[in-house]
Structures are given as structure tokens and as C-alpha cells.
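Excerpt of the complex: some chains, original placement.
Think of it as A, B and C in the order they're written, each chain with its own count starting at 1.
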Amino acid sequence: MQIGIVGLGRMGGGIAKRLMEHGHKTVVYDQAEKAVADIVSAGAKGSSSLQDMVSKLDKPRAVWVMLPAGKITEDTIETLSGLLEQGDTIIDGGNTFYKDDMRRAKTLEPKGIHYVDVGTSGGVWGLERGFCMMIGGPKQQVDRLDPIFEALAPGVGTITRTTGRDGEPTRPEKGYIHAGPAGAGHFVKMVHNGIEYGIMAAYAEGFDVLKTKNGDHLPEDQRFELNMPDIAEVWRRGSVISSWLLDLAADALYENHDLTEYTGKVADSGEGQWTIDAAMEEAVPAYVLSAALFARYRSRSDNTFGDKLLSAMRHGFGGHVEMPQ
Amino acid sequence: MQIGIVGLGRMGGGIAKRLMEHGHKTVVYDQAEKAVADIVSAGAKGSSSLQDMVSKLDKPRAVWVMLPAGKITEDTIETLSGLLEQGDTIIDGGNTFYKDDMRRAKTLEPKGIHYVDVGTSGGVWGLERGFCMMIGGPKQQVDRLDPIFEALAPGVGTITRTTGRDGEPTRPEKGYIHAGPAGAGHFVKMVHNGIEYGIMAAYAEGFDVLKTKNGDHLPEDQRFELNMPDIAEVWRRGSVISSWLLDLAADALYENHDLTEYTGKVADSGEGQWTIDAAMEEAVPAYVLSAALFARYRSRSDNTFGDKLLSAMRHGFGGHVEMPQ
Amino acid sequence: MQIGIVGLGRMGGGIAKRLMEHGHKTVVYDQAEKAVADIVSAGAKGSSSLQDMVSKLDKPRAVWVMLPAGKITEDTIETLSGLLEQGDTIIDGGNTFYKDDMRRAKTLEPKGIHYVDVGTSGGVWGLERGFCMMIGGPKQQVDRLDPIFEALAPGVGTITRTTGRDGEPTRPEKGYIHAGPAGAGHFVKMVHNGIEYGIMAAYAEGFDVLKTKNGDHLPEDQRFELNMPDIAEVWRRGSVISSWLLDLAADALYENHDLTEYTGKVADSGEGQWTIDAAMEEAVPAYVLSAALFARYRSRSDNTFGDKLLSAMRHGFGGHVEMPQ
């Protein structure tokens, strides 16, 4: 089928190409003319503006917006809502906050424009492996767009089938789900990222315990000389904690045992924070997911004001002098 | 080669069988005669006591002790140390605390008896998939026993090779490592389990956020109807958080969406606690790994005395009445 | 001076009485006629509606709204904004979210109506001890209302003076501060409550460690028979952790050593959650404050879905059976 794609960065461009490889037609737009030209040379129909793109799409139209979450996505969807007509569908494939999806769906409803949100996981590997997709929106539209989603998804692959599942593979077994109404897709993707932070932190803390065990600040008879890349490697095979994130850790540790090329100042996108917000709204304890998020904050600052206050109080009651630098 | 095996439970029995399938010879012993008979019928040479087993082994002997960590392992090794001779090797394959390994190796050294500790991961799946092994002990003995370890390990398998690794696969690529001197094997295994707790808790908290989002305690317009098994399933394919533990979660959730057959009182073996001990000895922050451990403690108790004290203090300053039951 | 008071519950009624004891005049209103009659009998001028109350106040008027945060406060301020005139001031003394204060101040500004937010601490003890107040709003209005705040505040009292402070006691030494523009008062109060949760959780966990040390699930030679009320009592005298919350704990523990009258299901008002929100907006790690909040959530649920998933995964890889009930 045919689809419009707005935003031809690494993700948007990859989606366009993967769709065309699977026989779909794309009409593409990006503020950067060069980005458009690149995808056109791969077989897409280019356009010079949102208006131009919309005019080149067959009704009922479907436009996939693949832009950084926030103002630019908001503005683009606002503009599109003025250009599209009843029966058309806007798909937001960015990292949008699920409550923004819910709001937008409600705003577009009176105009008869459908809204579908798609959370995607897979990072830069998605182009090659396929995108794992969590989709929210009205069932009818998600079903209509199914060929698009199926083409983008990783497919069944070689993964062992879950015990008890049989018959024709369902969507989740092909790597995408219709999670619920507008917002549900990004909600599931948000929690996915929250979990991702937690898993990454578990590995990080564990490797910290291993690495520090080699350290010369410990008494000599309590030290080991553990080999980080080999430990990551062995755990990839048959251990309970094998995972794709561990595969990536093994790659990085093999390349540089000490990871000296990294400063360890770790960014966070919004999803980790939103997951904690959701947990609090639901009164669900999220000790691990929040600690994982806070460790990223902490990694980005030098000693905090709070730490100084601890030192000051210790000085107050005990006359304690601080640790030597 | 030939090896003695003490303890023929699920793990020990599995090890004996796997070794024999790979052409090794075993002399086996267990307090339960029936367990011995079972393995003998699979080709092992049986024995009626530790002394009998030792007498049937060729020198230099190697005895693999596969018993529950603690007193029974300690006693068995004590007895073996009186039966074995210079040049023989004791292998502890249980979940022993690494400092106990270090102590034992030191105790056995004057007698010329070698001590090798092997941490194994893979759970009940190890027999089928092979055991991921982390080994501590003197290099010479670990090298001598290499055929045993190679037979037990999962082997290279079909896993994508780590970027940069080439040539003949090394031990870690075959699923086992020599981590360092006595204790190093169980130390690495201990941290492995600490990480395991953290990863499991990350999934648990995340699925809790998802599941509770369906709950009727939320305002209706803030609820979804998310499908737990389908979400686990879709994340298995191409998502950043795919892992073996997620595969297991997908199995369990598919079997029973609500997991009603579980009470959620979660046990912990010693390794989680020991990992926190090690972190504290090294002054490594372990927010996530400790929170994962504490969640298991908490799961096993009803309301704590601490919770009651919170209620009491709230009553004290605010006249607050407790939540309705 | 004269002030209108809306909401004559325990807090509002206490404020009215304390103000009158200090020579101020009050015009009071509450939906419950009986509540009005009670305060009128203590010297206040009663009123039968917001409109009636406003009509009885001298210009520039000041109306203190002391209602539960949320819809009723919002509606009351909305109504008052239609009744009041340029130069008048609305004071919100409830537990309002500081961003609502900021929004309201902005909304009222074009009408020339001033908005002052007052966070109060002291619980039910405030009437007797005076209210610790954190105030946000325009300096001119806060200064105009100073006699009101001074009357409500605890005053200098017998507390040892902070090192270095001398001369006439300033507002903070009398128990109230002008923290900043609208919202700043409730922001400081919000963080106050966040800290309160953390301190309470520290005592709760500590007493849990003490109490459990008496427990018969421990080996006999590792048990003590610690006396909870005596420990709380001794810490009140000269220890580093003496505090008002400890005083309250000592009261409760003396009354009932085992706190058997409490179930330990601990409620939370919004401030704990908002503090974590603020921390996340500022990227400040809040491990302790969030854990304290989550412990309250956890206290209110039986075993979580997450706990069950942990059990299910353990069963999956290890064939582990759950803990006995």
C-alpha cells in the first residue's frame, strides 16, 4: 500500500527503505531537501512540503510522522490536521508521551481524522533486524495499516516459540502488537524503556562489583584479576542472564576492556521519567526503575549540594573532617 | 577422562550423564542408593561410600562435589581431604560462598590437594543447553580438567559472534571461563546472580506498571486493557530488552495471564545477599541490586513493624486514621 | 487586622481561634452552619455565603482559604475571584500543588487580585505550638499580611539560636518565611513533606531491624530481646537522631510496644509524589525520598503482580517451588 512519511532521519529513512523493499509505495517529506533526494533515489516519490505530500497521497491517506518528540512533532501534526480529511490517518512513530497521544486523538476525532501511535524499539539495529512495534489507535485503522506494520516488523525469525503457542503466528510473534486505543502503544513502549533502564543498571552495578574487585584499593589477598570481556562473553552462553543488552556489553568490553573512551555521563530520554510518573499515578512501587533513572542523573553531576550538606552535618555533630581528595 | 561425582540430584545427575554422553568415565556416589543405581544404569561406575569412590578413581584423582552449599558440602570436602592424596583435585560445583572456597584452598594446599570451584548457571535447562561455567582454581588443574569443562559447556552454538572476536573460539565463547584463583569462579557466579535479581526485578516492576494500568482503581479514561502475554511476546522480537528471562516470562504469562497460581512470595538464595556484601566491601553503590533483593524479602512478609510505625507517627502528628482495609 | 477565613475544619478553625487570641478580627464561612456557629461563639463574625463574607470585609480584603486541596479549593478561589476586587488578596493555606498556585496567580493578575500561597506544617499540634509557615506571593502583600503570619507562627520559643544569628529575630526564627513568588511557599512545603517521608522511613526501617532481631525465626544465639519504647526513649536524649518524629514514635511505642492497633497500610498525600516529580524535572537523584514513597504504596497492597512474575521466572529457569505460606 501507499504511505506518506514525514521526517527522513536515521529512523524515518530506514522505515521508508524497509517499506519499499517490501513492495510498498512511499511519498516522503523532510525539511532537508537532501534527505528527500536520498530516499527518492531509493524509489520514493518526493515532495516539497506537507501540503505537496498530502496532495500526492491516495485517499484514505496515511501519514507516518517520524520526528523527534516535542514541539516539531506537535506542530507537524497540527499542520497535517488542517490538510487531511475525514478518513485519513496520522501515525506518530516518535517517542511521544502517551498522554499527548490521547489528547491528540480526542482533538482529531471531530474532524474524522484517525490517530495511531507507534512505539518502536530496536534502535539503529531496527533497519536490519526489523522494528519491534507497539501500536495504539482504533482497531479498524490498525487493521487497515497491517501490511505496513508487518513489513516493518522483524517477523517470526528463528526465535524458539513460546510454550503453548501454536497455529499461525499472531502479530506479537511477528514483532508487533495492537496494544489498545490511542496512547496505548506509546505507553507500552514507555514501560519498555523503563525496564531497559533497570536492566542496564543491573548489568552496570554488577560489572562495577566485578571490576572494582580488581582494584588496588582492596587488600591484596581480597583482590582478583577478573577479565571483563570474557565474563560478558561466557554469560552470553547458557546463563540465566543472557540478553541482547549483554551482547552489546560484550561487544563494547571486547573492544576496550576499560571502556576508557566513555566518560560515563549518561543521558536519559523522557520515557524513564514517565514510567516513574505512571508508577506513581498507579501507586506501584518502582524502586529499581527509579534507582536506574537516578543513577543516570547522578552520573551527570559532580558532587551534589546534598553531598555537601551530609559533610556539613557530619562536621557539625562529630567534628569530622572530609575524606581526602 | 575419568571423574568422581558426589551428589546425584538433578544437577549432579545431569552432569554425570552429559559427561558420559561426551565419552568421559564417571565414578558416582550419593547417600541415596537409588540415585546411584539410576546413574549406574546410564553407564557410570557406582560406589557405596566416599572411600569406595576414591578407591575406584585413577590418580591423579578428580572429584566433583555437587551438593547443596553449606554443612553437607563442607563435611564432604572435609572427609574427602582425608581420603585424597597429593596431586588430587576437589571440585566444588555448588553455590558455595567464595570466601569459603578461598579458605578451603588454603587449608588443602599443605596437603598438596588442589581445589577448584565452579559456579554454574543455566538452571534446570543446563542439562539440555549445557552449563555456563565460571571456574576458579590453579591454572594447571583447570587446564588438566579442560575436557570435562568443555563437555559440560554449551559450546559455541548459534549465537552471533562478538564484534572483533575471530580465530578459534576461546573458552568464554564455548561457555566457560577460568576466572582466577580459588573463589574467583563462585565470585563471578555470585555477581551473575546479583545481576539476575536486578534484571528480574526490572521486568517485575515494569509488568506491574502495565498490569495495574488495567486496574479498575484508576479513573476509567486513564485505563487501558493491556495484554500481558502479547506484550512479553512482542518484546522478544527485535526489542532492546529481549532476553532469556523475558522468554521465560512470556512462557509463564501465556500459560496464565494473571499468574494466579503463584502467591508471589519469592525466595532468595545466598548470592543476592553476598553480592551486596561484596559491593559494600568494595564501596560500590548497588541501589538496583539491593532493591531487587529487598523486594523479595518484602514479598514474604505481611505488613512490617516499620509500616506500623509509619502509621503510628502519622497518627501522632496529624491525627490521621489509617487507610481502610 | 481583619481577615476572612473559608473552611472551618480542624485547621481553619484553629487558625481562626489563634488569630482572635492574638487580637485579630475574623469573618468566617463554612458550608456547615454548625462550624460557623462554633467559631462565632469564639468571637468571629459569621457569614452565610462567600458573597456575604466578602461583603463584610474591609478593603483591601484578605481571604484565607483553608480547604482540602483539589476541586473544592479550585472552585472556591474561582468564585472568590469573581467577588473580590483590585487590591484584594486570596490566601490558599491548603496543600495545593505549587504549579496550580503559579497558574492561579497568573490568572488573577489581570484583575489586580493578589494571590498568596501558604504551606503549613505542624499537623494537629499547630494550634497549640503555632504553625510553621512557608509563604509564596508578592512581597508587598506578604508584608501587609505580616501581622497575621506572625500571630499564627510558633514564635522564637525556647529553641537554641542558630550559630551566628544575632540581633532581632527574623521571620524564619519566628517560624515563617517568605519563600518567593506565588508557588514558592507550597514548593518548600512540598519538599518538607518529601523529607518527612524519608525521615519516617529511616526510623521505620531501623525499628524493623531492631524488632525483627527479637524474632524467633532467627537462631536463638543470634536473638536479642530489645525493648522498643525504651530504645526510642533513650534516643530522645542526647543522641544524634533525636527529633520531633522520634518523640511521636516514643509516644506510640510506649502506648503499645507492638503497635498492634495499626495495620500498617500507610496513606500518602500528594506531596511525596510531587517531590519526586520535582526531583525528576531537575534531574536530582532522590533514591531515599522515592523509596520512602514506594514503601507506602507497597504497604497498601498484598503480593504484587510483579512478585508473582518473579516467582514465575524462578520456576521457569530453576523449577523452583515457591516459599511455603
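Criterion: contacts are C-beta pairs under 8 Å (C-beta built on N, C-alpha and C of every residue); 3 or more make two chains touch, one makes a residue touch a chain.
Computed from a prediction, not measured in an experiment: that's the story for all the values here.
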| item | value |
| --- | --- |
| With 3 copies placed, total copies in this complex | 4 |
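As a working rule, only the chains that are shown with their structure count from here on.
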| item | value |
| --- | --- |
| Pairwise touch network: line, ring, star, complete, or other | complete |
| Interface residue overlap between copies chain A and chain C, same or different (over half shared) | same |
| Central subunit by CA centre of mass proxy | A |
| Chain at maximum distance from chain C, centres defined as averaged CA atoms | B |
| Cα superposition angle of chain A on its copy chain B, in degrees to the nearest 5 | 180 |
| Chain B and chain C: spacing of chain centres that average the CA atoms, whole Å | 47 |
| Averaged-CA centre spacing for the pair chain B and chain A, given as whole angstrom | 31 |
| Averaged-CA centre spacing for the pair chain C and chain A, given as whole angstrom | 39 |
| For chain A, residues contacting two or more additional chains | 240, 283-287, 291, 294-295 |
| Touching residues on chain A, where the partner in the complex is chain B | 121-123, 125-126, 129-134, 153-160, 162-165, 170-177, 179-181, 183-184, 187-188, 191-192, 194-199, 201-203, 205-206, 208-210, 212-213, 215, 218, 222, 224-227, 229-231, 233-247, 250-251, 254-255, 275, 278-279, 281-289, 291-292, 294-295 |
| In the complex, chain B residues that touch chain C | 10, 122-125, 200-201, 203-205, 207-208, 211-212, 244-245, 248-249, 251-253, 258-259, 262-267, 287, 291, 295-296, 298-300, 303-320, 322-323, 325 |
| Complex interface listing, chain A residues touching chain C | 240, 273, 276-277, 280, 283-287, 290-291, 293-295, 297-298, 300-301, 304, 306, 317 |
